[in-house]
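What you see is the complex with one protein chain gone and the rest in place.
Each chain gets a letter, A and B, in the order it is written, and its residues are counted from 1.
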Amino acid sequence: MTLVLGGLLAQLALTCVAVAAAVFVVPKRRALVAGAAVVGIAMAGAVTGVFALSGGHGSLTVPMTLPLGPVVLAPDRLGGFFMVVAGLVGAVATLYGIGYVRGPAASRTSWSAMALFLLALQMVPAAADAVSFLLCWELMAVASTVLLLADHARRAPVRSAALWYAAMTHFSFVMLLLGFAVLAAAGDGTGFAAMARVPADSGAASVAFVLLIVGFASKAGIVPLHVWLPRAHPEAPSHVSAVMSAAMVKMGVYGALLVSIRLLPGGPAWWGLLLIALGAVSALYGILQASVATDLKRMLAYSTSENIGLMYLALGAGLLLRSYGVTEPADSAIAACLLLVVGHAAFKTTLFLGAGSILHATGERDLDRLGGLGARMPVTSAAFGIGALGAAALPITSGFVAEWALLQSLIHAPATQDRLVAVVMPVAVAVVALTAGLALMAFVKAYGIAFLARPRGEGAAAAHESGLGMRVAMGISASTVVVLGLAPGPVARAAAAAADLSGVGAVGWWGIDLFGIDALLDPVALTVLAVALAVPVVLVSARLARRQPRRRVDLTWGCGGVRLSPRMQYTATSYAEPLSRVFDDALRPERDVLVTHAGESRYLVERVQFQQNVGDIVETTAYRPGIRWMDRVGVLARHLQNGSIHRYLAYAFVALLAVLVVVSL
Amino acid sequence: MSLIGLVRLIRRTGRVAEAAPPLPEGSLGRPASLAGSVQVRHVDAGSCNGCEVEIAAAFGPVYDAERYGARLVASPRHADLVLVTGVVTRNMAQPLRRTVEATPRPRMVIAVGDCARNCGVFAGAYGVAGAVGDVVDVDLEVPGCPPEPDAIVRALRQVTGR
Partner (left out) sequence: MNIGAAILATVQVTAMVILSPILVGLMRQVRARMEGRVGAGVLQPWRDLRKLFAKESLQAQGTSWVMSLGPVVLVASSALVCVLVPLVGTVTFPLIPDDLFVMVSVLLIGTVALALIGLDSGSAFGGMGSSRHMTIAALVEPTVLVAVYALSIPVGSSSLSLIVDARLLDPASVASPVSLLALVALFIAVVAETGRMPVDNPSTHLELTMIHEAMVLESSGRDLAWLELGSWMRLGALLGLVGSLLVPWGIAGDVTPLTLLVGLLMLIVKLAVLGSALAAGEVFLAKLRLFRVPELLAGSFVLAFLAVTASYFVVQG
């Protein structure tokens, strides 16, 4: 009985406890008991991951009734890394959920589904062969769909979101199935060990690679397969959104790492280029949509898409450089990918939990109706602010360290050897830089409009701070963002162990050292220096304050006008207006001006109404025509299925004849 | 005009500002912290713009009030001195009060022109709420209709002390 095996068994046992608690405990205590059990599952998963990451071995075989073979769970280091991430995210989100859930989200179904969801999230990285992987993948998809449907009886967008989500996740399942089938056929077996023996430069490997990447990209939220993300994440309950955005989409990244590092290492250069292209488009499109989004959770969903794009970009750069044989920058790039995984998990959890807090307190998700929450909800404000700092990649957060590592690995790629790399690396740097700039703007907008100045609506004016459990959960995830930003060394070492990277390690007081490319960063030292510089400023300011204390006045300066209502403040829509003008072609906002004239007059106007809607152009230009086409095909096919028994008998007869003819040949 | 043309024009024109007249005597009890640097917020409380033209000339190249440390600013929060022109109309009474209240202390108010001092030619008109002194406390007055830029500059120099 190894530690890993013990951990896996503990997870299964706790899942049974959790489901039993969800079904049998009275509603008043259900959240607490079931929630505690679910937190237990997540923490057990995280601990198992730590054991696996530090080299522990253990294998659990769960016999299945389906004739597909047993589910084999044997996490390796990379799987362990992702188990830790998923486990911690799940634990914090569930802790939050205990205090947050109300109504349908607190039902028996939802809590059982939550337990199964978190279990599946732990089993996917632990799976050791394709069949187990796919089964756990499907369990993850079904459980999350059930969780997403929590509010479907009250709101129509939830149903539509669940439909899109279910369709896209099964599309990804089919792609994965095909990809694994190709690899299993080429490698003579469904185990990952067997698949790893397939040579990476064969045709079968390339076909499998493309299929698998398409499947994983769809789950990860890569453009153009991302259309379910901005629909599903806002409609799910906030703690579920946090787990989906911070942990579930990471399984898409885990899959990409699995394919490119463990199953098919040493692939050709175009694999890396494919990932870079997908990542770059995703990153830019995602952050552009996030910058102009006014729905808080939709903005966070698109930001997830952007960060996943950066992870794919990092991985692609690593693969590209590996195919040229330069291991140090390549390994630094892959380390950057893993740092982004960890960093993003931390700040995205914080942001979604904060958004949930806002929704809970104000009933609003629309940034245009929020404002002044900083004074009313200080803990949420602080946590969301730290999360926003992380998303904007500013010091001293986890996002900053990850983006620094990414840029370092891109800049140090020795491009003198090849023209392709000489063009791709600067483009990649430019994409990362533009993404960082736009992310900065998006999150300044989100934090500033929601928490500063005065409330723009009644919901915001009536806001109150969240309960203790929610505050503790937000506090834990916000502190994680800062701690990971101050002490990236251990994370770097874990990443190096997970993907077997050289040239990555720690330095100084928990600083990160990419010694392969001669780049180091010690955030603690930087912070000490910053504090040392800030102290004189603060002291001078304090002395001046004693001589001339601050005076409170009633009105903001607004040109001395009489009407200075909160409605005169900038809203999220107006904040993003210059940007949406600059990127008009990529966003294609629909603007409508409706003028109601007074009576019969053509000149006197009673009312002018302006409406702006920024839709997802991938959805409107690619998916809707596709759906319409499939609809038409379906309508045509009804000619075949017209209900006449005679015609069906004729079909059966013709089919039988055809079979006999073929058999006799 | 082309770049070369502009350069030649600048070189030809040289210095336009006239020599500074001698410093006016007598301090008016101005706050010591305003010595050498005064930021001015101009408020038109209802003038005919004659005084505005003179103020523009005072800050223009010929009289160059900036060399004495005075500068026009956009917000009363940045200002030390509120320069009010024109008689105070009914609509501008409250905005004028708000502007002066929005100015951090130590602050001063200068009423420029006869209208600001005692309603000038508009005394008794139906749209007039009063002179500037009737609405806010005035520290210094500049008589004239309109006052010469010289007089405006002298008033500013009394505040900056330069």
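As a working rule, a residue touches a chain if its C-beta (ideal position, glycine included) is under 8 Å from a C-beta of that chain, and two chains touch if they have at least 3 such contacts.
Not measured: the values here are computed from a predicted model.
Participant: Any idea which of A:A156, A:V537 or A:V635 touches the chain not displayed?
Facilitator: Checking each option in A:A156, A:V537 or A:V635, the one touching the absent chain turns out to be A:V537.
Participant: Which is it among A:T327, A:S502 or A:Q569 that touches the chain not included here?
Facilitator: A:Q569
Participant: Using the touch definition up top, pick the residue from A:L438, A:A460, A:L486 or A:L587 that touches the left-out chain.
Facilitator: A:L438
Participant: Please identify which residue in A:T2, A:S54, A:T556 or A:T620 touches the non-displayed chain.
Facilitator: Hidden-chain contact among the options goes to A:T556.
Participant: Using the touch definition from the top, which of A:G6, A:P395 or A:P589 touches the missing chain?
Facilitator: A:P395
Participant: Give me the chain A residues in contact with the hidden chain, please.
Facilitator: So the residues of chain A touching the missing chain come out as 291, 372, 374-375, 392-395, 400, 403-404, 407-408, 411-412, 415-417, 422-423, 426, 429-430, 432-434, 436-438, 440-441, 444-445, 447-449, 452-454, 507-509, 511, 518-522, 525-526, 529-530, 533-534, 537-538, 541, 544-545, 548-558, 564, 566, 568-570, 574-579, 581-582.
Participant: For chain B, enumerate the residues touching the unshown chain of the complex.
Facilitator: Interface with the chain not displayed, on the chain B side: 3, 6, 10, 13-17, 20, 33-34, 36-39, 61, 64, 66-69, 71-75, 77-78, 80, 102, 104-106.
In this section, only the chains that are shown with their structure count from here on.
Participant: Using the touch definition up top, name the residues of chain A that touch chain B in the complex.
Facilitator: 551, 553, 555, 557, 559-562
Participant: Which of the residues in chain B end up touching chain A in this complex?
Facilitator: Within the complex, chain B contacts chain A at residues 75-77, 94-96, 98-99, 101-102, 104.
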